[in-house]
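Heads up, one of the protein chains got dropped from this complex, but the rest are sitting where they should.
Showing subunit A:
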Amino acid sequence: MIVSRNWLQKYFDQPLPSADVVTDAFTFHSFEIEEQDGDRMDVKVLPNRAADCLCHRGIAKDLAAILDLPFKNDPLRTPIQNGDFVSPHLRVEIEDGKKCLRYVGALVKGVKIGPSPMWLREAIEAVGQRSINNIVDATNFVMLNIGQPMHAFDATKLVEKDEAFTIGVRGAKKEEKITTLSGEEFILPEGTLLITDENADIPIGIAGVKGGMHAEITSATTDIVVESANFDCTTIRRAAQALKLPTEASLRFQNRPSPELAAYGMRDVLALIQEIAGGEVIGVIDVYPTRSEKIQEVSVSLAKINGVLGVNFSKEEVADAFRRLDLDTKIDGETFTVTPSFERNDIQIPEDLIEEVGRILGYDRVSIVELPPAAEKPNQARYRGIERVKDFLIDHGFTEISTQSFAKKGDIILANPLDKTKPALRATLSENMKEALERAKYFAPLVLAPNEKPKLFEIGTIFTKDGEKLAVETSEPVPGLPAIQDDENYEPKQYHLGAYKPFSLYPFITRDIALWLPSDADDGLTRSIIRENAGEFLIRLDQFDRFEKEGKTSLAFRLVFQSFDRTLTDDEVNVIMQKITEALTEKKYEVR
């Protein structure tokens, strides 16, 4: 969620501390800050807080708790008329109260559409949104401020019957179509929740996702119907996914904001519209078919908090954390009973309260405690048995590889493969082994001596009709290869690895050289002469032959050349070999 620091500041009298302090406050007590650039911050709101924190009020409220700053003008704490309003001029028909949990609508006449005042344009643009006109901006502002998605329809495009407009909320019929505000036409999956002009039976919006073109606010609009509703999270999530149309509204609805919020949204947006676009509120209707049950209290004891976090918080500290969070708390002895405010619908079990206390007081206060000895002896037999087979193979010259589990063919098929050429789960390791061995043979001069050939193995899971199992694959038969068996007493060999040395992606060139040594030379000296004259492209030097005849010694070496940033040519390697040959000849070597 992109947040403006100036916007947050509106909730505080005292100036907010520096950007670094604010970033640290969020990072260590609530959310990561993905990016911070001047006034703008990208706050990574966690999924459990997306119901109350995808808005400036929610983020500011958490900051107030973290920094213990006085929070002013909380829009969700000021009293509100929160009843079942009806209006003779605006009706709402909800087909399924489990899908539309609440619908607050208002009819406003005589508004003047125009550009937004400067403060509003700046506020909207500061968080990367586009200013459209005063009415649309007002609905977006309220959403960005308190988290309630809103929408405004042009009432003059709707059909009036018996001096009343009727908003319908119903599932889409088979192959019903809608053109959205962006001009895109969608053929809707049956049942997609729609907002309709009930009197004309015309869809005017995809509920909780996007408004329709039919009742778009234009410069000619004078009368509007404003919507502040709450839709079932799953219904909205499925619609946005099916239509591939994730929006600011659908993102919020799928995170289950409280239906209580809808009334606050309507109150704020009507006030703002009248302030910046004039008009008269003709009627407000509030249909609340599944009014939430009373908010459940959650209790937790001081002992439980300290016993889960491994801390020694005092009763006063815990009480203070709840006070900073503005949570209505009763304290009875050492038990805290919290009635969460309606927007904090993430607080449901004692552990949720423990997390609140832990993060506000700080996880840096959790001390490091060693685990007591375990009650039972650890069982690592299966793992050790597998590693024993690996060690056997390594002793026999095999190198372990690891390959991908997806294959061209197999018994079990992926429903949504990433690589369409490999849609199956591997039923064997042998295909990958063949491929890996071919490549290993090609690259062998880079990693193996000339008289060594690559031998590979893989131990990995294969998937067949009979289920999955661990398979052992080797690039050639291995006499005496043991089967995998549990073995608690086997100690797998431990290795020390050096820092990783990247390999070049360019081709390499190999050259062999055989020579008779002068009487005063030996193998080591010969190596150094070759190295000194080979230059930076020599990446490997292996001696692969040595014999003595009539008192003279013959050596043979393989040289591998490769560059990290280009393809070497035969000609340049020939020049290097010529230089080596000349240097050796000068030292009385006889190059054959």
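A few comments on the model shown:
Definition applied: a residue touches a chain if its C-beta (ideal position, glycine included) is under 8 Å from a C-beta of that chain, and two chains touch if they have at least 3 such contacts; residues count from 1.
Here is the rule we use: contacts and distances are computed from a predicted model.
For the chain that does not appear here, its UniProt entry gives the protein name "phenylalanine--tRNA ligase", which is one of "phenylalanine--tRNA ligase", "Phosphoribosylformylglycinamidine synthase subunit PurL", "Energy-coupling factor transport system permease protein" or "FeS assembly ATPase SufC". The chain not shown here is touched by just one of A:293, A:370, A:565 or A:586, and that residue is A:370. The missing chain, though absent from the display, is touched by one residue of A:446, A:471 or A:583; that residue is A:446.
Residue A:29 is the one among A:29, A:89 or A:151 that touches the chain not shown. When you scan A:23, A:48 or A:222 for touch with the missing chain, the hit is A:48.
When the omitted chain is restored, the residue from A:40, A:396, A:511 or A:527 that touches it is A:396.
Taking the complete complex into account, residues 27-32, 46-50, 233-234, 237-238, 254-255, 307-311, 349, 351-352, 354-355, 358-359, 363-364, 366-371, 373-380, 382-384, 387, 390, 393-406, 412-418, 425, 432, 435-436, 439-440, 443-444, 446-449, 452, 454-458, 460-461, 463, 468, 492-503 of subunit A touch the chain not shown.
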